[in-house]
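All protein chains but one are shown in place.
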Amino acid sequence: MIVERPKLTIWDRLYMPQILKGMWITLKHIPMKRFTRQYPEETPPLPKRYRGVPTLVRDPEQRVKCVACQLCEFVCPPRAITVIPGFRAETGPDAKVEKEPSDFIIDMARCIYCGLCEEACPEEAIFLKKDYAMASYTREQMKLHKEKLLELGGIHEDRICKWKKK
Amino acid sequence: MWTDPAILEWIFILVKIIVIFGLVLSIVPYTVLAERRICAWIQDRVGPNRVGFQGLLQPIADALKLMLKEDMLSNHVHKVVFTLAPALVFMPSLMVLAVIPWGSAIGPMTCVLSDMNAGMLFALAVASFSVYGIALAGWASNSKYPFLGGMRSAAQMISYEVCLGLSLVPLFMQTGSLNLSAIVEYQTQHGWLMLYHPVACFIFITSLFAECNRTPFDLPEAEQELVSGYNIEYSSLKFGLFFLGEYANMLVASALVTTLFLGGWSLPFAPFNAPATVIWVGLAHVGIFVAKVCAMLFLFIWVRWTVPRFRYDQLMALGWKVFFPLALVNIVVVAVIMACRANL
Amino acid sequence: MAWSPQAEGDRMIINLGPQHPSTHGVLRVILELDGEEITRLWPDIGYLHRGDEKIAENMTYQQFLPYTDRLDYLAPLANNVAYAYAVEKLLGVEVPPRCHVIRVICCELSRIASHLLGLGCYAMDVGAMTVFLYCMREREKIMDLFETLSGARFTSSYIRIGGLANDLPPEFVPGVRAFLAELPAGVAEIDGLLTRNRIFVDRTRDIAVLSREQAINLGMTGPNLRASGVDWDLRRAHPYSAYPDFEFEVPLGSVGDCYDRFLVRLEEVRQSRSIVLQALDRLPAGPWYVDDGKVFLPPKTDVLTRMEPLIHQFMLITEGINAPPGEIYFSAENPKGELGFMIISRGGGVPHRLKIRAPSFVNLQALSVMAVGHLLSDMTAILGSLDFVMGECDR
Partner (left out) sequence: MSESLVKLTINGQLIEAPIGLNLIEAAKLIGVEIPHFCYHPDLCIAGNCRMCVVEVATLRTGPTGTPILEWNPKLTIACNTTVVEGMEVLTHTPRIIEARRGVMEFLLINHPLDCPICDQAGECRLQELAMDYGRAESRFVEEKERKPKRTLLGPKIMLDDERCILCSRCIRFMRDVAGQDCLGFMGRGSRSTLTCYPGREPSTNYDLNIVDLCPVGALTSVDFRFKQRVWFLKQTRSLCPHCSTGCNIVIGSRENTVCRLTPRDNEAVNQRWMCDEGRLNYRFINDPTRLVEPLSRMNENVQSLSWDEATRQIAERLTALRDGGEGRIAFIGSAGATTEELFLFRQLAGVLGVTLMDVVPHTGSADARLLQSDRNPNTAGALVTGVAAIPPGSRLLEIAQGIQDGRIRALVVLNEDIIPAGIGADLLGKLELLISVSRLPSAVTEAAHYLLPGATFAEKSGTFINRAGRIQRMNPAVASPGNARPEWRILAGLLAELGQPQEESLESIYRAMAQVLAPVWGVTWDAIGSQGVQLHVD
């Protein structure tokens, strides 16, 4: 299909008719509803799937779900995640899990919010939450540690309770 | 002693200077705000509305920001000319305002600073000064993009200066005066000159767009081509002066159009169609004048956010091949018509 | 490379970029000007080079996917799709029909988004700022749709090797329909402000004419090639995905100037709209990922309760999808042209070599042919009409 190349009429060649038409189009916009949003006051509605800050979650019994398998650390394309594996307390309700992260660091300056960590996690322990304003003043502050991540993540309803059955 | 006409005259002059300065210095920053908000509305945006109610204090914030910015003076610039250029752009527009009647009279005070007989000639002569500022800014920056901007500007402004002058000749032929107050008064009696001379009005307004470097004729600063043209190397207050100058030019242009074609301070019905005898009518005249100027300013803004930009050679072709002959033909046609009417 | 071209005679060398508003990123063009006329020019690229191809050699096929978002970052989903098809070709995997159609929707919405931005920037480059914002407004609606679809407006990373990250969310289809209903009005505004406006026409007509032969010889692809009248659209020429099932026209130009490139893009927006509408009408039901546990990650519930899926989760992530040795080339008709992926595999989950044929890179070659003899002001129109993205060009 050859696109039609409009031939300008004498009328068009006088500039003004088309300019006036354009001015009519722009004029109509002046009373229209604004398309932009007044950001800090009006926050954008986020869809269910929104991929914001990655966080760690606990199960309803306050157990840290992460077991430091380090799959997320491996899959993370920009290498934003560092997991320092450690031992769970040998006594106590979740002794069966044996392993937990002694620290879990996500460098938000590196994170690209791709969500591969959430997808890779075999324990449903890491989720991308809806928070998105994660700026800080220093690079060091951009590194979120385990405590902060757990605080952001909160409690995740666990349908399966994998470790309970063990 | 206060009633001494000589002293009163001096006091009036002082008041008028203050009024003109006040008008310029208050309208210009708000023109900038108006431009930003109107363009935002046209583009479905909100525009600056954070500083003060609906962004009304934005101009102050902008001014403060400009003042507090680092004033950079590169090593390669010609320092004297470089510093002088912004002032050269700003000054002529203020000078032109001296001859424009911004009202009829408020009490005993006539609302024009200098009611000179060759007012329009003065205005044309002085306005063409601002090309020096821009050309010199481009040259003194000693840098390629500003240089191109300066060159474009000089050529463009001089070309359109010709059309500007020629387009007004029919007016002078009809009114028989170069005095702006006289032209306005002529319009109060005979109706707006726009109606008599639509072609002249069109050429004049279009040329003013070119003179003010407004889209579609904003080649000297053409953001997407020359980045910002002649003012690339400027910062801080010097840049602010350019900025102010540009909008002051727009203001002056609007005032000129109002005065020459839109009946100045008058409205075509009583009591606004004759010089004021009472103070409230005088004040109303000033209001009418300002309103007309604002409408013109709106037109400037509106057009800018609608159309694309000409190319340099197209712009020159338009000026010399279309407007210049058109203006000449217009003069001839008007002369013929006037001759016919006089002889009939 | 330290390299500074010298001007001949009293001509002037001027740098357009790498910091310049109309170079769309970080392209640098060194111009030799005679007055304002361009006599010679040297494009200088590489300012946005990130070594994507080398990065690809160090990660699994799936891990590289987010990097493809950042090639032509104006149409990330289309890049995702092209890459996924390339890897699937290597693996010999065929995704189910629903996945194909969803991918077509993604591609065509990306095309609309990319063309809208391209047209907007083009208009802005010739001075019509408002058109740019109208385009951005329409594009913003697509971005919102992408956000509901994938969770991110821009860097969507929605496509997976062998499927999608997720099925369509329920609100997506009505959302797309609503957008497509509004789109013609938005396009009409762009049309009304530019197409017959003599200032715009004067700026673009007969500027940088590229003949059929030149366009072919320069290896141009995409709308820039079609504007020169070459009927070459990979969706037709090498049908892939679900494209053979849809009716659409391939808009062609007749002269090959900037004006034609504008018109072709505008028409492509309309055609893409029609494809998306058709796709929505016959969106097949069924799975949206390939039913092969050796390729696609198992469902999370299974990972938590079953041994085989858990092992496959681990192996697919740490080792990657086990690809056979071989060499493949797959290219897709992306908004900017032919985006091709050449993958050399020596087996295993990581490519031995991954070469990206970036359309912008090839299209930019035409610059020195097109621009010489024109004025500096035309340069912005030409750059705008080429609609390139440096993220892809420099990779």
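Going by the order they are written in, the chains are A, B and C; count residues from 1 in each one.
By definition in this document, contacts are C-beta pairs under 8 Å (C-beta built on N, C-alpha and C of every residue); 3 or more make two chains touch, one makes a residue touch a chain.
What you see is a predicted model; the values in this text were computed from it and never measured.
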- [ ] Please work out which displayed chains the absent chain touches and list them by label.
- [x] A, C
- [ ] Identify the residue among A:Val67, A:Ala80, A:Leu128 or A:Leu149 that touches the chain left out of the display.
- [x] A:Val67
Task: Touching the absent chain when the full complex is considered, from C:Arg212, C:Arg306 or C:Arg346 - done: C:Arg306
Task: Absent-chain contact - pick from C:Ile216, C:Met315 or C:Val372 - done: C:Met315
- [ ] Tell me where the left-out chain touches subunit C, residue by residue.
- [x] 292-294, 298, 302, 304-315, 318-319, 322
Task: subunit A residues touching the omitted chain (full complex) - done: 67-71, 73-74, 85-87, 96-99, 122-123, 162, 166
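Here is the rule we use: only the chains that are shown with their structure count from here on.
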TODO: If you tally contacting C-beta pairs, which comes out ahead, A-B or B-C? Let me know.
DONE: B-C
TODO: Please list the single chain whose C-alpha centre lies closest to the global protein C-alpha centre.
DONE: C
- [ ] Find the geometric centre of each of subunit A and subunit B from their Cα atoms only, then give the gap between the two centres in Å, rounded to an integer.
- [x] 52
Task: Overlap residues in subunit B, where contacts from two or more other chains coincide - done: 42-45, 305-307
- [ ] Note the residues in subunit A that touch 2 or more other chains, in rising order.
- [x] 19, 22, 25-26, 35
Task: Parts of subunit B lying in touch with subunit A, wherever the complex brings them together - done: 38, 41-46, 302-303, 305-307
TODO: State the interface residues of subunit C toward subunit A in the complex, per the touch definition above.
DONE: 59, 62-67, 130, 137, 140, 147-152, 155, 157, 165-166, 169, 171, 189, 192-193, 195-199, 201, 229, 249-255, 259-260, 263-264, 266-267, 297, 300-301, 303-305, 310, 313-314, 317-318
Task: Complex contacts: residues of subunit C adjacent to subunit B - done: 12, 14, 20-22, 36, 123-130, 133-134, 137, 193-194, 197, 199-200, 202-203, 375-380
